[in-house]
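What follows is part of the complex, with its chains left where they were.
Naming follows writing order (A, B and C), and every chain is counted from residue 1.
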């Protein structure tokens, strides 16, 4: 893997670690950038290189192929992958609760998921998303088959904003919701965890089976540094976010307002309480995996013990 | 007057091609234009056909200013369309005049007459050079115009066919009372066919030779014809020295 | 039967090449040089193709409809514009840059606008197919029409032909080789365009299928859909090429002579 090649940055022997984000850099990555800026990785002997994916599933594939060392991905996608025999392992939960809420315009008169019967729902047709929506509606006493599902590809926001659809699934409360509200649309969002969906981890950090068995030490170092970054972020969100915004300003401008709100939403959902940052419960993995299998979103009921490892143990 | 050209001048890119040329062809007259290469004979025909617009002077065909479609025109190249059969090439003008049906028979008759009937449905690339030229010539006749402007129509014909063509065109012309303006380099042809031959010089002046040989004329080279040919030749050459 | 054996004779080299490529490909994957979730083995793709054949049939049908519609509309609209540009200089001056600009805009940036205009009907996909296919048609029609021989035009003008007649009888036939060259490109592009359209929102179609399956991390299924997309694209291409051979029969006959001689 790439991690084995050393380079002599700043005269030190640093191990290069490539990290692929789930999307372009945003508030959820504040800790990562804080750890980079403050030199926590360097202190651990790591040189972190950040990459962005072309497509949401590229990170998983490239990690599994040992082309990158760590990727930010989704718990549900890890389960799908493992069901497809793609050897990835989650090493830490980054966001511990769903971000993907069912959203409607508050003005639409839809007060609860059941009201979606007969209405049009826009989604990007991911099997997991379908399982989620079906569970939510059934749980609320509705009939999922009576919801008109429409695939809207990449256009979640425009389709809701222009009333092409009545509801969307697949949008995040820390991003799309904030953007929609910024455009003046009041949004009502339903948390799937309150409607029968297991309270899954939205974002996890993953590595390949091979990477873990060969380089566990490196992953520990990485996580230790990242945890420090997360600690800073928790203590001083505004300052660390500012740091991210400044860092990004060199190549790109983020909308400070949006990211600030986003981080406010995110921080409670990233908090692992008394456990170390990123700690994962086997029960969560079991519930989510089983639910996905039952809903047909995963090909088989996977052995969850192999799907994750608490790297700091 | 079938064709009347008055004080015609024409230039391309400021290069004077024709200066102050005048010419008249009577109704039913057979007029030939000869002259050295590059003196502008083809250009005169193009101007008369309305393809070019003169800088100065006027051209009238049957008392009205010339215009596109006023005369039948045959350019130096055969210009058969490679995607049309011989027969469809012949009917080109008829199609344009929307008389395709009426002209079919006439076209077939002409194909018989020049011995190309078996090539009716062949494509131009299957013909020899001479055959192609004959088809192009028939195409011009089939425009059905009163005034025909022919630019070396027989240039590529073989000697025999050429002679046949001379006789035919001559009799056809007498029958139908068409006006023909012929550009040629073949002085025998000019003398045999024409009522008058004009010799075009580079400075735009013209010499006129009346051919007062009674028709039908002999296909042999009589002393009379040879004499006229010599006159023309010396007129053409004259300028050279 | 004779035709088949002639086809085989013409294409046996290609078939051979395909067999070799497939064999090497299978070997690379089987031996673990490339993980199957990035590039699946041909055998796996075939399995997936057979397994999901019914669903794939429906999706193929959907994509076929979109591409055909997109193709037809592009031909009609593209030719119309190309011809208009040829006839009227002001139109050329005004629209050529606009057509050019339309090509430089990433489709994805336009997709919200398409959603607004067309909603999620088939027309949003057809629209993208048209956007992809339009430009090459315009360029090949316009350039083709400008390639005619002036002397033929003069001949027709001397016969008193109207502009439309000159167009129909000389300029258009002489433009056909260039037009067909463009049509062959566009035959392929319209399938790609429809697929991209489906990526931007669809309920059926091979593009939709690949997106779903890639969300499922099912590389075999993704590549089986890609395989069908290739077949569609090639089918379109071959149909255009056959029509070209018929329409330009006179041209190909002359060329055959050349090939006989130059062999």
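Here is the rule we use: a contact is a pair of C-beta atoms (placed from the backbone, for glycine too) under 8 Å apart; a residue touches a chain by one contact, two chains touch by 3 or more.
Given the structure is predicted, the values throughout are model-derived calculations rather than measurements.
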Could you spell out the copy numbers for the whole complex in terms of the labels on screen?
A x1, B x2, C x2
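FYI, only the chains that are shown with their structure count from here on.
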Of all chains shown, the one whose Cα mean is least distant from the combined Cα mean is C
Using C-alpha centroids, which chain lies at the maximum separation from subunit B?
A
Between subunit B and subunit C, what is the separation of their C-alpha centroids in Å?
49
For subunit A paired with subunit C, centre-to-centre distance based on mean C-alpha positions, whole Å:
39
From the mean C-alpha coordinate of subunit A to that of subunit B, what's the distance rounded to whole Å?
86
Which subunit B residues touch at least two other chains?
none
Along subunit B, where are the residues that touch subunit C in the complex?
46, 49-51, 67-73, 75, 77, 79, 81-83, 92-93, 95-97, 123, 125, 143
Which of the residues in subunit A end up touching subunit C in this complex?
55-57, 60-61, 64-65, 77, 80-81, 84, 86, 124-128, 150-155, 158-159, 162, 164
The answer for subunit C against subunit A in the complex is residues 34-35, 37-38, 108, 111-112, 115-116, 119-120, 198-203, 208, 211-212, 214-218
